[in-house]
Every structure is written in C-alpha cells, then in structure tokens.
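Heads up, one of the protein chains got dropped from this complex, but the rest are sitting where they should.
Let's turn to chain A:
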Amino acid sequence: MFIEYIVGLSGLIAAGLFIYGLKAMSSPVTAVSGIVTAGYGMVFVVGATFLNLFNVSPDARPHLLVNVALAVVALLLGCLWAGWRGRTVQMTAMPEMVAIFNGMGGGSAASLAAVSLLSDHATSGLHLSVTIVGALIGCISFTGSIIAWAKLDGRMRKPVRFGGQRFFNAALFLISLALGALAVMQYGTPEGVLPGILFFGAALLFGICMTLPIGGADMPVVISLYNAFTGLAVGLEGYVMGNPALMIAGMVVGSAGTLLTALMAKAMNRSLSNVLFSNFGDTTSSAKGPEGEMKSADPSDAATSMRYASSVIIVPGYGLAVAQAQQKLYEFVKMLVADGVDVKFAIHPVAGRMPGHMNVLLAEAGVPYDMIYDMDDINDSFATTDVALIIGANDVVNPEALTDKSSPIYGMPILNAYKAHQVFVIKRGSGTGYSGVQNPLFFQKNCTMVFGDAQAVLSKMVEAVKALGTA
C-alpha cells in the first residue's frame, strides 16, 4: 500500500517536471535547463518503478528474478544503443534519428497493448477497446517511423505509388479495425488469439502502406505527426494500465505534437490531409520555366561587393548543409562583421529538412541565435538591404509562389530576397529545386549566379576578402 503511494506520487512529480521542462524548452534562453529538468523527472520515475518489484502479482513472484534480470538487460541495451547512436549521428541526419527514436516509443506502446490483450485478467470491454485503439496508433507510429527513417536516410528514394492505393489503404485500415473488434469480442477464449495476432500484423502493415506514397520532402511533417501518434498511444495505454503519469505525459505530447505538426504544415502552406493523401511532385513536370539568360559571376567579385555593402542578408537552404559549408559560411560572415557590414540570417520556416533544422545546423557552426531571423521578422527588411546572398535554397525564394497561380508552389510564403538591391545565388548548377519548378528570380536583372559547390565558393570568398585586407 505504502509503495503504491510512493510510485504513484513519483509519477505525479515526473509529469509535473515534464510539463515544466517542455515549457522551458519553448524559449531558447531556458531550453537547456528544460530538457535537463525533464531528464531528472524521467530518472526519478524509472527508479521509483523498481519499487513495484515488492508489489508484483502472486503468479509472477516465481519469475521475479528472471524478469528483473531481463528488465535490466533491456534497459541497458536500449540506453547504450540509443545513447551511442544519438551521440554520434551527424546533425544533418537528425530528422531520421528522431524518427527512429519516436518509432521505438510507438513500438513499446504497442507491446504494452499486446500484453494486455494476452493476459487473462478480466477487464471490461471499454478497457479492451481503448487497448486496441492505442495498439493501432502505436503500430502505425512504429512501422511508419521506420519507413520515414528509410526515406530520409536515402534507403528508399522514390515514393511507392500504385493505382487504387488509397482504396487499398482504406481497406487495410478497416480490416485492422475489424480484426481488433473480433479480438475484443473473443477476448479470453482460444479463438481470440488468432484475430489478435492478425490485428497486430494488419496494423503494422497499415503503418508501412500509409507512409510509402508520401514523398521525402513531406517526411518532417509526417514524423511530427507520428510523434503525436506515439504520445496518444502512450496516453491510451496509460489508461489501460491505470498509470496517470503515462496518461498525462502521453496526452501532453499528443496535443503538443499535433500543434507542432499543424505549424509545420502551415509553414509549407499545405494542409495535413494534403500531405497525407495527395501525391505531391507528380504534376509538376509540365510546368514550363521562365525564358531568359542567367548572369553568373566569380566568387571573388561577389565577395568584394558584399565586403563593401552596408547590409547583407543571408538565406541558407538545405544545399548549404549538404555541402557541409556552415562553418565556412560563418567564417566568411565573421570577416564581414569585422569589417562593419550588418549581416543577418533569414530562415524560411521549412529551410533544412524540418522546421528549425537550419537553425540547429547554423547553431552547430557557432552562429549566435540573435543573428538569425524568422521569415516574418525579416521579410520587410529585404527592400532596404544591399545584398541578399542565397545559398543552396531555391523554392523558398521563388517569387512565382506569390504571383503565378498555376505554379505548384503557389501560395507558399517566401522570403522576399528578390527585393534586395543585389541578389547573389550560390548554386551547384542551373537545375530546379525540390518542387521541380524553375525560379524566375535567377533571371532577374538584379540577380547574379555564383555556380559551384557551396564549400568551394565560400572558401574562395573568404580568400578574396582576406586579400582585400581589413579596413
């Protein structure tokens, strides 16, 4: 009895610390203390859970030693593997890592449901239904996250699409539900085992099939959605297990994750259903590009005009990260700042591969966050800026999104880099962006292309500014 109070209260304290930590994480100043606070909560509640060892059901007592050994081994294996992967992964590969860790949580929630279904403790139909719903969501999150990881990791390059796919997926979903219902109705009888197993198979398969047709560019939104799914599954299984800490933590993440997903989808100007059910990228091949000539310039010429500009706004895109050129860029920026140039970074909400990803990549290179501006804060400044330097970004500065209704990216908010007096674009070649659309900005009079790998171009720019000497 006493132990139950201690364990129950530890869950309450942990849930409080989680909410406090999440709140702290929503500001850059307190963010680090936030995750540490949440971490203490987790250590505390996991430690307290071991007190439950004194409280196991009578049938489980003979197995207690084996079970504890298994628990310790599983904890160690999980922590060591994930800790090692999390510590060694490249910052650019962060989105797929988050996907994997999230999928693991979904799988864990699904396994809780599986045990509840297999146990013969009499529970109400309501309990069983909640178990099944939680299991379904957890399974989708588990296999869906693995597919998302494979896509972002480049193991699965093309979306898998076939005729009648939507119908097939809907049918698979209904079959999962029906099998789940069957498992609930025949719970506790030998006949109930097979539908239960088939239910898990169908739910896992549905997670795969649901994610397969979604393109790589939309994966961040999908990962965020599955993050919310896992939270929801954990919350529901928490109800089944009678553990309020799981219910609160799971549901807080479920709603926070849903809001984050909506914010991300909004930043891409697409609704969630659009991401999930429309095959983006199929229809864009017919778009014809604007006519005209691109001007190109030498890196050193571009660097010189930036050195003598009074203000520069830098628009980094994922191409910068691919070229691993963030460090070089910041080196270049520091030289400009030392020479009295006012330099700012402008980040589009979907720059990088996930909202906020570009900020992380710049932060990794040492760029202080007060030099980095959101789209809404900086968009009015472009018109009064001497130079806009665009590196490895394309669609997010395409003015066609504002004007051309036939463009596939029409309506997406963009950075108004085209309004700057002079625009430099560092780009590998004259090809199109993620959406497959040509960018009329590159043909504008005030725009000059600097072709080449971002790393090489920026090195030349640093050299050029060095050669000019400090003022």
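The working rule: contacts are C-beta pairs under 8 Å (C-beta built on N, C-alpha and C of every residue); 3 or more make two chains touch, one makes a residue touch a chain; residues count from 1.
Basically, contacts and distances are computed from a predicted model.
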| item | value |
| --- | --- |
| Omitted chain (choose from "NADH-quinone oxidoreductase subunit E", "Phosphonate C-P lyase system protein PhnK", "proton-translocating NAD(P)(+) transhydrogenase" or "Potassium-transporting ATPase ATP-binding subunit") - UniProt protein name | "proton-translocating NAD(P)(+) transhydrogenase" |
| Among A:Ala183, A:Ala245, A:Ala420 or A:Cys447, the residue in touch with the chain that has been omitted | A:Ala245 |
| Chain not shown: contacting residue from A:Pro159, A:Gly215 or A:Gly235 | A:Gly235 |
| For chain A, the residues touching the chain missing from this view | 11, 14, 18-19, 21-23, 25-28, 31-32, 34-36, 38-39, 42, 45-46, 49-50, 52-53, 56-57, 59-60, 63-64, 66-68, 70-71, 73-83, 85-87, 89, 91, 94-95, 97-98, 100-102, 104-105, 107-109, 111-112, 114-115, 118-119, 124, 126, 223-224, 227, 230-231, 234-235, 237-239, 241-257, 259-260, 263-264, 267, 347, 349, 352, 354-357, 359-360, 363-364, 366, 368-372, 374 |
